[in-house]
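Yeah, one chain of the complex is gone here, protein chain that is, but the others are all in their spots.
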Amino acid sequence: GGNGSSGSTKDTLVFGRGGDSTSLDPSRVTEGETFKVTVNLYETLLNFGEQDTTIQPGLAKEWNTDDGLTYTFKLQEGVKFHDGTDFNSEAVVKNFERWANGDADKFPYYKSMFGGFKDDEEHVIESVTADGDHTVIIKLKRPQAPFLKNIAMSMFAIASPTAFEKGDDQFERNPVGTGPFKFVEWKANDSITIEKFDEYWQKGLPKLDKVIFRSYPDNSARLNALIAGEIDLADGINPADGEKIEGNADLQLIERPSMNVGYLGLTVTRPPFDKKEVRQAMNYAIDKKTIIESFFEGRANSAKNPMPPSISGYNDDIEEYEYNPEKAKELLAKAGYPDGFEMELWAMPVPRPYMPDGAKVAEVIQSNLAEIGVKAKIVSFEWPTYLDKASKGEADAFMLGWTGDNGDADNFLYVLLDEDNIGSNNYTYFKNDEMHNLFIDAQTEVDEDKRIELYKKAQEIIHEEAPWVPLAHSTPLLAATKDLTGFVPHPTGSDLLSNVEFK
Amino acid sequence: MSEFTPKMDGIVEAEIERTTGPWREAWRNFRKSKVAVAGMVIILFFVLLAIFGPFIAKEGINQQMPADRLQPPSAEYWLGTDDFGRDILSRIIHGARISLSVGFLSVIASVVVGSFLGIVAGYYGRWTDTIISRIFDIMLAFPSILLAIAIVSVLGPGLENALIAIAIINVPNFGRLIRSKVLSIKEDEYIMAAKAIGMKDARILFSHILPNSMAPVIVQGTLAVATAILEAAALGFLGLGAQAPQPEWGKMLADSKSYLQSAPWTMIFPGLSIMLTVLGFNLMGDGLRDALDPKMKN
Amino acid sequence: MSTTPLLKVKNLKKYFPVKKGMFGKTVGYVKAVDDVSFFVNEGETLGIVGESGCGKSTTGRVLMRLLEPTDGQIEFDRKDLASLSQEEMRKTRRDIQMVFQDPYASLNPRHTIGKILEEPLIVHGVSDAKERKKKVREFLEIVGLNAYHAKRYPHQFSGGQRQRIGIARALMTNPKLIIADEPVSALDVSIQAQVLNLMQDLQKEFNLTYIFIAHDLGVVRHISDRVAVMYLGKMVEVADSEQLYEKPLHPYTQALLSAVPVPDPDYQKEQIIIEGDIPNPADPPTGCTFHTRCPFKMDICTKVTPQLTEHTTGHSVACHLYVSQVDDDIKQLEGSL
Amino acid sequence: MNDRNKILDVKDLQTTFFTDSGKVPAVDHIDFHLRDGEILGIVGESGCGKSVTSLSIMGLVPSPPGKITGGEIVYNGRNLIGLSEKEMRQIRGNDIAMIFQEPMTSLNPLFTIGNQMVEAILIHEKGWSKKQAQERAVEMLKLVGLPRADALLKDYPHQLSGGMRQRVMIAMALVCNPKILIADEPTTALDVTIQAQILKLMKDLNVRLGTAILLITHDLGVVAETCERVIVMYAGQIIEEAPTKLIFEDPQHPYTKGLIQSVPDMRVKKERLHSIPGNVPKPGSITSGCRFAARCDFAFDRCFQENPELYETADVHQTRCFLYDEGRVKSDVHNAFIES
Partner (left out) sequence: MLSYVGRRLLQLIPVLLGMVFIVFMMVRAIPGNPAQVILGQQASPEAIAAMNARLGLDQPWFIQFFKYLGGILQGDLGESMRTRLPVAEEIWPHLAATMELAFFAMIIAIIVGVNAGIVSAWFQNSWFDYIAMILALVGVSMPIFWLGLLGQWAFAIEFSWLPTAGREQVRDPVHAITHLYIIDTIIQGRFDQLFQVLRHLILPGIALATIPMAIIARMTRSSMLEVMRSDYIRTARAKGQKMFWVVYKHAFKNAVIPVLTVIGLQMGMLLGGAILTETIFAWPGIGRYIYDAINFRDYPVIQSAILIVAFIFVMINLIVDLLYSLIDSRIKYD
C-alpha cells in the first residue's frame, strides 16, 4: 500500500462496504448497512450466537417464560449508556413504549415483527413493565414462536432514553447506546467513525480504538482500496476475486456463514407459469452447477429449498430437481409447450450477497432455457422499479433472493411464499391453502419439534408446486488484511467488532 | 433581342476553374486532410466490422464455454475470453454494430427533431422562438449525463431507451445550431436577392436556407455521433444501457471491471474499441469541418 | 429618353428603432432615410452618392420593399408600392430588380449559375423548363459569359464574372427598373470598367432605368444622367450630373468633390478639407445635419433643417446659403423691375 | 531628387507561399529602392503582391506558408533577410514602421490607446519611464492632429471613429522616429472626406519629419496626389516604375496605360470607358511569358514565351514590356498606341 497508515497505530479498523447507512437509529430502518454500524453502538436484550441465530444473553443476562406469554428478563448491572446515564429496566420500558407508540411509517420493523402498534388488534405485546431496576417483564397477548429471536434482532436495540427523547430526527444522527463503541462522526455517503467506549461493561472490550466505516459503491474499487492498504476489511467481495485474494500473501479471505437463498421466481399467475409442469420443467432446465461454479466461483451451495440448511426446520429429505433438459422438455410437452415459448427473464440489476451478479446468472439461465426451446429475453430495471414491478406480478420470471433477519424459518417461508404476503414479498403470487394453514399453526406453536415438522411439510408442498427455482445459498465473502484477527462474520450481515484486533 | 451581342470583353475560357459543385469541392478538401482520412478509415473499418463482422464471427458471441473462462489472448482467442468463456473478439465485432447504430440512429433522430424545432424557431421567430429557445435553455441547463440517466430511469434501462435518451439530450444542440444558422443565413445577401426576385418565403426556406445550414449540421452530426457513442457506453457502464447478453462495449467494460487485475484484456479491448471509434468520428468531424465549413469553430 | 417619371418618391422615411433592455424598449431611432423625395425618369440613370452609412442602401431596399418604409409614397409605374399587399408587391418585383454590392455574398454558394438564373423565371411563373433553360443560356451570353457556365458554381468565378451573373439575374424578368447598390465597389479597376460598360450597353439595349448607388464620384459621374447626394439620411443636392460636377452648390458636395483624388498629377484643384467625422446617425445634429462640419455654417443652420428646393431648373439643393440667396435674388429681381 | 540616399534597397526579392494547392510566387523578383524622405507609391490591383512586398520588408510574412525565397532587402547597408528575429525586432517600429489598411482592426480592441502607444515606445526606448512614454504618446497624438490627446490615452479603439484610429496608427508608427513608414492602403477603408484628411496629414508629416514613406494603394488618384515616384505591380512583378508625372503623362506599359484609361474621370464624362479584357490572374497561375500577355492588345508571340525584363526606357523610367526592348524601334511602339 502506497500510503500505509500514516502515524496512526493499528488501533483503527477501516471497514469498507458498499453503501452508507441511512440512519443510526436501527429501529427506524430495515436496511443492512445501518445495522452494520448500529450493532456496534447498541446492544439488544438478547443476542444471537456468534455465528448463528441461537439465542444468547445480551443486556439481559437471564430470561424465562412459563407459558410463552409472560417473559421475565434479568438485566445486566452496571451498564452505562454512552451519555453517562444508567441502563436499567426503566430504560428498556421506555424503548418499548417508544416503539409501541409509533406508527408503521416510523418503526416499520416493529410492526412486521410484533404485529402492530399499541392499539392494534394484531399487536402481540400486551405490556412491558419494570420490576425493580433490573428486571423487565413482557407480557404477550398470544404466544409468538419466534418472539425471543425477534427481541434479539438489531433493530430492537436499547437506546438511551435521554437521547431519543430529544427528538427522533435528532437522535438518529446522534446515536447513544450501550455498545462497545460510541459514535464520533458521520460524513454522508462517505464514512462513519466510531470509537472505543471506555466505560463499556464487558471488561477488556472492545480491542480497537476506532472503527471507520467507509463506503465504496463499486465492488472492485473497494477491493482495490484493500489491496492498496487503504482499508483493512472489505465487505461484498466478488466471488470472482476470491482466488486472487487467497493468492495474496497480505490478505485473507473470510467467508460469512450463509443464511440466504437466491432464486428464480416464477409468477404463477402468468401463463405459462400457471402450469405446474412448466414450473417443474424450469427447475429441471437450469444448470445450477455451472452457475455456481462460474458466478459464485463455487462459493455457494446449490439450493433445493427456499431456506438455507442452517435454519432449523430445513427439510433435507427433499430430492433436488436435477439438471435434466430432456426431462424438462418432456414436461413442457406435457404442459402443451412442445416447442417451448417466449418469456421475459428479469435479471437483478444490483449485486446482492445472495446473487453477486444477477445479469450474468441470467445469461446462463437464458442459454439453459434456449436448450429446451424456451426463448428468454433478459430484462432489467433499476432496483426500485424492479422490486415495484415484480411485486405487482409483472414479471414472468424474476431473479431475487433473501437474507434471513433472525434465522427463523418463518422469516423465509411465510414471508416469501405465503398468500398473506402477496403484494409484498411473495412476488410469485403463489397460493396454497394447506401450506398457509401450516404456517399459521407454526407461528403460534411453541414446541420446537412440532414447528419443525410443520415447516418440513410446507417445504414438500413448495417443492412439488415449484413456484421457484431455488438457485443457491451463497457464502458471502469478505476480505481483510492478514494481521486482522477476532473478526467473526455473522450470518445476518451485522458484525460485532468488539473482539477484532490487529496482531 | 437575341441578335444583340454587346461589345463584350470576352472571357477566356481557361480562367474559370473547372471544378464541380460545393460537395465535390468539400470532398476534395476533405481528402487532403490526412487526419480526416485516417478518421474515415477508422470509421469505415468499424462500419465494415458492423456489417460483415457478424458473418465472419458468426459463432460464439453468446456461446458460453465455461471451460474456457477468462483465457488470455491466444491464437484461438485473439483477444481472449470473458468470464462466460465467450470470445471477446467476436463480441467486440458485434458490439460495433450496437455502438454504431446507437450513434447514428440517435443522432439522426436528434437532427430531425432539432432541425425542425430550430427552423421553426429561427424562421418564424417571435413567441415560437421564445418558447422553443427557452425549452432548449432549460434542457441545456441540465448536465447531459444526469438528464440521460433521469430519462432512462423513466423509460427503464435498455439499449432502445438509452438511444432515446441520448437523442433527446442532443436535440437542443442541433436545434440551437440550426436556429442560429437560419438566423444568420436569413441576413445573407443572397436571401435578400431571392426576395428581390419575388421569391416566396417557403421557397426561400427550402431552397436557400436549409441547404446552406446543412454543412454545420453534418459536421456537428459527425461529432455528435462520437459523443453519442460515448454516452451510450457510459450508460451501459452504469447498467442503464444495453442489457445482457448484448455485447455493447460500455457494458462489456462494466462487466469486466472486476477482472481489471486478473484478466485485464477483458476490459482493455472494449475500452480501446470505444476510444478508437469515437476518435474516428472526431477526426472525421474535424476534417469535415475544415472541408465544409472552415469558419465554424470548435 | 422620355421624361415621364417611372418612379416618384415622396417623403420617404425609414427609421430603424434602437432597442434596449429586456423587453426591447425602443429608446430612439436611426433615421437611415429621412424624408427623401426624388424621381427617376424612364430610361435614365439616377446616381446616388454619399459616404458610408448615409442611407444609400436603405433607400434602395425600401424602394423594393425589402425593408418596409416607415412613411412616404413610392409611385412606380402609376402604382403606389408602399400600399401594395405583400403578395402584390412580390409580383411587382419582376419589374424592379436589384444588383448587389458583394458579388461573393449575393449568390447562393450551393446553387449552380443555371439554377440561380432560372429562379426568377420559376418564381414569376415561366413553367416551361426548356424555355427557361434557353433564356438562361441567352442571358449568360448577353452578359459575356458562356452557355456552359450554367453548370458551374459561383465560387468558380472571379468577382467580375459574378457581378455579371448578378446582373443577368436581374435581367431575367425583363424589369423596367434596376436598382444597383454599389455594383462595382468590390471590383478591381480594370474589371470595374468592364462591368460599367456592360451596364451601359444593357441600358441602351433593353431601355432600362437605373438607380445607381455608389460612393465613387467618378463612377457615378460616368454612368449617371442625374445625381443625388445624400448625407445622413437626407438628400442634400440633386442635379444633372454635368451641372452637379461643374457647379456643385451644397458645401458638402463641394467638399466631397474636392476630396476625391484625381489621377492627374498636374491637375490643380481647390482643396476643401472638411474637418471631423460623420456624426452618429442615431443622434444626428439639429438643424442642418452638416453644420458640424460645414465651413460656411450660419446661426440658422443649427436650428432650422433646410428643405430640398430647386435652385435652378433641375438642380435642387438643401442649404440655407441658397435659400437666402434665392430670396436675395428675388429681391434683386423685384428691385430691378 | 536623385542624389538623395537610397535608404532602402530591395533587390530581386522573391516571396513564395507554399500552399496546399502549390507554390504561389506572390512576389516575383522585384527590385526597387526608396530614397531618403521621398514618398514612393506602389499601385496595383488586388492580389498583385503589394502587401506581401511590404510584409517582406518588415519580416512579417506569415510563415508558414510564406517564405522569402530569394533576394536582398538592404536597409542602412544591412541585408534584412537573414537577420535573426531579435535583430529584426530592433528594426521594426524603430527604423521601419508600418500602418495597415483597416484602421478598424489594426488596433488591438482590448487595450487602451495609451497602453498600445506606450508599449510601442517602451519596446525601443529601454530606459524610459512609463510617464515619459506617456508624455511622448500625447505629443505624438497632438502631432497627428488629434484633439484632447490626454483623454484619448484612456480610450479604447472602438470609441474612436475610423479617421481617428488611422491617425492613432500613424502616431504610433512614428513614435520612435522611424526612417521609413510603410503605409499599406491606409485610406482604402475610409470615406473620401476622411481620406483627404489622412493623405494631407501624411504629406505634412513627410515634410516635417522627413520620414520616407512607402505608400501602397490601388487608387491612381491617391498616387497622383501624394507620391513622387510610382511603381506599378502586376501579378507579383513590377511592370513599370517612374516618377509620378511621367507615369501619368507617358504611361508605357500597356497595363499601366489601360489602367489609367479605365478609371472614370470625375472631371469629364467619357462616352465609354476603356476596359482591359479578362481577369486579374492569380499569382502563380501564369508561369511562362509575360504575365499580362493574355489580356494585352499588343501581345505577340514572344510575349507568350518569355517573360520580359524591366527595360530602362529613360533615366528614371523602367518598363517590363518587349515593346521597349532595345531591339524595337520606339516609334513603332508609339504608333501602336496611337492606333489603339
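Which chain is which? They are A, B, C and D, in the order written, and residues in each are numbered from 1.
Note that a residue touches a chain if its C-beta (ideal position, glycine included) is under 8 Å from a C-beta of that chain, and two chains touch if they have at least 3 such contacts.
Note that this is a predicted model, so its numbers are computed, not measured.
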Absent-chain contact - pick from B:E76, B:D137 or B:E160: B:D137
Absent-chain contact - pick from A:F197, A:Y216 or A:F502: A:Y216
Given D:T19, D:Q90 or D:S288, the one touching the chain that is not displayed: D:Q90
Residues belonging to subunit D that touch the chain removed from view: 55, 58, 60, 62, 64, 85, 89-94, 97-98, 100-102, 105-111, 119-120, 123-124, 156, 158, 169, 172-173
Residues of subunit A in contact with the chain not shown: 1-3, 5-8, 12, 14, 19, 22-23, 30-31, 103-105, 108-109, 111-112, 169, 172-173, 185, 187-191, 193, 212, 214-218, 221-222, 224-225, 227-228, 230-231, 381-385, 387-389, 391, 402, 405, 415, 423-425
Touch residues of subunit B, complete complex, unshown partner: 35, 134-135, 137-138, 141-146, 149-151, 153-154, 156, 226, 230, 233-234, 237-238, 250, 253, 257, 260-261, 264, 267-268, 271, 274-276, 278-279, 281-283, 286, 297-298
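Everything below uses one rule, namely that only the chains that are shown with their structure count from here on.
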Identity of the most central chain, Cα criterion: B
From subunit C, the most remote chain by mean C-alpha position: A
Separation of mean Cα positions, subunit C and subunit A [Å, integer]: 90
For subunit A, residues that touch 2 or more chains besides their own: none
Contacts with two or more other chains, residues of subunit B listed in rising order: 9-11, 15
Subunit A to subunit B touching residues, read off their complex: 218-220, 223, 238, 240-241, 243-244, 290, 293-295, 347, 349, 359-360, 362-364, 366-367, 378-382, 385
Interface residues, subunit D side, partner subunit C - complex: 45-46, 161-164, 191-197, 199-200, 218-226, 244-245, 248-249, 258-260, 262-267, 269-270, 272-277, 279-280
For the subunit C and subunit D complex, residues of the former touching the latter: 51-52, 158, 160-161, 188-194, 196-197, 200, 215-219, 221-223, 241-242, 245, 255-267, 271, 273-275, 277-278
